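The structure follows.
Removed from the display is one protein chain of the complex; every other protein chain stays in position.
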Amino acid sequence: MTSYLTETTGIKSWLLTKDHKRIGLLFMIATALALMLGGVFALLIRFELVSPGPDFLDGLTYNQMFTHHGVVMVFLFMVPVIPTVFGNFFLPMMLGAPDVAFPRLNLASFYVYCAGAAIVLAALWFGGIDTGWTFYTPYSATSPTSVATAAFGVFVVGVSSILTGLNFIVTVHTLRAKNLRWLEMPLFVWAIYATAIIQVIATPVLGMSLLLVALDHAWGLGIFDPSMGGDPVLFQHLFWFYSHPAVYIMILPAMGVVSEVVCTFSHNRPSSYRAIAFSSLGIAFIGFLTWGHHMFVAGMSVVDVGVFGILSMMVAIFSAIKVFTWTITLKHGRIRFTTPMLYFFGFMFLFVFGGMTGVAVATSSLDVHWTDTYFVVAHFHFIMVGGTLTMYLAAIHYWFPKMFGRMYPERWGLIGAAGVILGFIFTFTPQFLLGNAGMPRRYWTYPPDYQWLNVASTAGATILALGLLVTLGYLIWALFKGPKAERNPWGSRGYEWLAPTPPPVHNFEAPLEITRGPYDYHLPET
Amino acid sequence: MDKTESQVMAEREHPGSGGKYVFALIALLCLTALTFGLHYVTVGELGMIVALTIAAVKVTIVGLVFMELRRSMVATRTVAAVAVVFVVLLCLGVFADVGFR
Partner (left out) sequence: MTDHGHQGPAPRVAIQFQDLAKQEHAAHFGMWLFLGSELLLFAGLFGLYTAYRTRYATAFAEAVHHNALWIGTTNVVILIVSSFTVAWAVHSLRRDRRRTTLWSLAITMLLGLLFLVFKGIEYGIHFRDGVFPGHYYAYQEMPGHGAQLFFTLYYFMTGLHALHMIGGLAAIGWVAARVARGKTTAAYPIPLELGALYWHLVDSIWIFLWPMFYLTTG
C-alpha cells in the first residue's frame, strides 16, 4: 500500500506538491534549520557572557548576535512552527477532510516563507542587524547595519503567515466532515483556528510598522523621526500591536498540542471541552488589548499605562482556566509516562511559572524595576522555550508514528526530554535572579558580581543544546531504522489516528464517517 | 438562523433587479454632497468627526449593498465587522496615549 510518502517520487513531486502533509514536512525541515541557526546565535551570546569583560565578540557583533537570535527564533521558528508543520499535517485529518481549502495557496505560503527567510538571512550575512529584534526607532532608522533588507524580509515572512492563517480559517469553516459540528472538533483544531485569527488580524500591522522602518532607513521617510517632529513611541505602538498577539500565536498551538497529549496519555476526555475551546478564543481576543505593557517606561500616558496593566492581567485568567482543566483531566485519567507526557509535565511547571512572572511584570509599578533586565528575558523564555518548544518536541514524538510509520526509541526520548527540560531550567532560572539584581538585557559586559549566575546560565545552555542534539540524532535514526508503527500505537481517540499509518495521499481510504467524539475514551476506538 | 452555503449560492444565481445598486449609488453621491456642504459650516475637530461618521455610513452602504454583506453568511459578516473593530482599537489605543500625555 502506498502512502503520501511513497505515492510519487522525485524531487519535483515534493517541491511542487499540493499535499498538505508533504507541505507540512517541507516546513518541518525549514523551521528545524531556523531553530538550529537561532540556537547557534544563542550559544554565541551565552559563551560571550561567561566572563564579565569582552571575550571573543566586540560590542557591535554582540549586538548583532542577540538581534539575529531574536529575529530568527521569533519570525522563522516560533511564529510559524506548530501551525505550518502540525497544523498543515493534521488540521485536515482532524476534520475528516482530504486537504486544506486552498492547496495551491498552501504551497505558495511555503515558498513565500522561503523567500522571506532568504532575504532575512541575506541581511544577517551582509551587514547584519544590531537593533534588537524589536527594531525600535530612532536607532533603526540610522543604524549602519542592514535594517531595511531585514525588515523587508520579515515583512515577506509575515505575508506567508497571513496566507497560512487565511487557509486554515477557511478550512475549518468549510471542510468539516458531514456531522462534525464545531463543538465536536478536536481541541487542537480550536487552537489552530484561534491562532489563525490572530495571524490574519495582527500580522498586517507588523508589516506596516516594518515597511515604515525600512523606508525610513533606506529613503528617509522619517515618520517616526524626532528631528521631523515624529514620535518614536508610535513605532512601538504599531510594533507591539502585532508582537504581543504574536506571543499568543506562539503559545496557542502549543496549548492545542497539550490538549491532545493530555487526553491521549491519561486516556480520558477533557474535564471541560468548552473551557478549553472558548478560552482559546478568549486568549486570542484579550491578547489584542494588552500591547502597551511593553511600553510602560517608554513615555506613554498614565492612562495607557493603567489600562494596559489591568487588561494584561486578565489574559492570565484564560491560561489558568486551561491549566486547571488539564490538571483535572489528569486526575481522573490513567496516566502513561511517555516522552510526550514528560514534555507536558515540563510544560506545566515551566509555563505556570513563566505565566506567573508574566502577571508580575504586568504590574506596572513592579515592571519599572524589571523592564529591560534579564527578568523579562527569563519570563518570555520560560513561556517560549518552556512552553512552546517543549510542546513542539512533544508534538514531534506524539505524531511521529502517524507521520512516518515508525516509532522513536522511548528510552532515548526520555533522556532527550530530561536534558532539554533540566538544561532549560539551569539556563533561565539564574536569569530571573540576574534581572532582579539589576543586570540589564542586551548588555555585552557586566560588573564582576554578576558572573557566577551568568556562568550557571551558560552551563545550562550547553546542557539544553546537548539535549536537543541528542533528540535530533535519535529522531533521524528512527526515521530510517525505527520499528514499524501500527495504526494507533497510543490508543488515541483522535480522528487522525483512524487513518492508515502513514496516511495515503487523501488521508482516509474512504470519506470519514464521524460516529463518535474525538475524546470518547469510554467507547471502543472504532 | 444563519443561511446555508447552498441558499447563498441560490440567491446569487437569481439576481433580481438591479435597482438596489442604483439606489445605493444615489445615496452615496448624496452623502458625499452632504459631507462637502457640511465642511463649510462645521468647525474644528467636530467637523472631522462628522465627516468621518458620514464616511462610515457610506462604507457601510458599499459593504451591505455593493459587497452584498446583506445576504452573506454570518461568518462573512463577522470578518468584516472584526476587521473594522480592530482598526478602531488600534486608533483608540494610540489616541489614549498621545491625547493624554
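Think of it as A and B in the order they're written, each chain with its own count starting at 1.
By definition in this document, contacts are C-beta pairs under 8 Å (C-beta built on N, C-alpha and C of every residue); 3 or more make two chains touch, one makes a residue touch a chain.
Note that the structure is a prediction, hence the values are computed from the model and not measured.
**Student:** Of the chains that are displayed, which are in contact with the missing one across the whole complex?
**Tutor:** Touch partners of the hidden chain, whole complex considered, are A, B.
**Student:** Out of A:33, A:60, A:115 or A:170, which residue would touch the omitted chain in the full complex?
**Tutor:** In the full complex, the listed residue that touches the missing chain is A:170.
**Student:** Which residues does subunit B use to touch the chain missing from this display?
**Tutor:** Touch with the absent chain occurs at residues 4-6, 8-10, 12-13, 15, 18, 21-22, 24-25, 28-29, 32, 35-36, 39, 42-48, 51-52, 54-55, 58-59, 62-63, 65-67, 72-73, 75-76, 79-80, 82-84, 86-87, 90-91, 93-95, 97-99.
**Student:** Since one chain isn't shown, list which residues of subunit A touch it in the complete complex.
**Tutor:** Residue positions of subunit A that touch the missing chain: 92, 97-103, 162, 166-167, 169-170, 173-175, 178, 200-205, 207-209, 212, 215-216, 219-223, 225, 228-231, 234, 237-238, 241, 506.
Definition applied: only the chains that are shown with their structure count from here on.
**Student:** Please compute the C-alpha centroid of subunit A, do the same for subunit B, then give the distance between them in whole Å.
**Tutor:** 36
**Student:** Under the touch definition given earlier, write down the residues of subunit B that touch subunit A in their complex.
**Tutor:** Answer in residue numbers: 5, 75, 82-83, 86, 89-90, 93-94, 96-101.
**Student:** Flag every residue of subunit A that touches subunit B in the complex, lowest number first.
**Tutor:** Counting only subunit A, the residues touching subunit B are 173-174, 201, 205, 231, 233-234, 237-238, 241, 288-289, 291-292, 299-304, 307.
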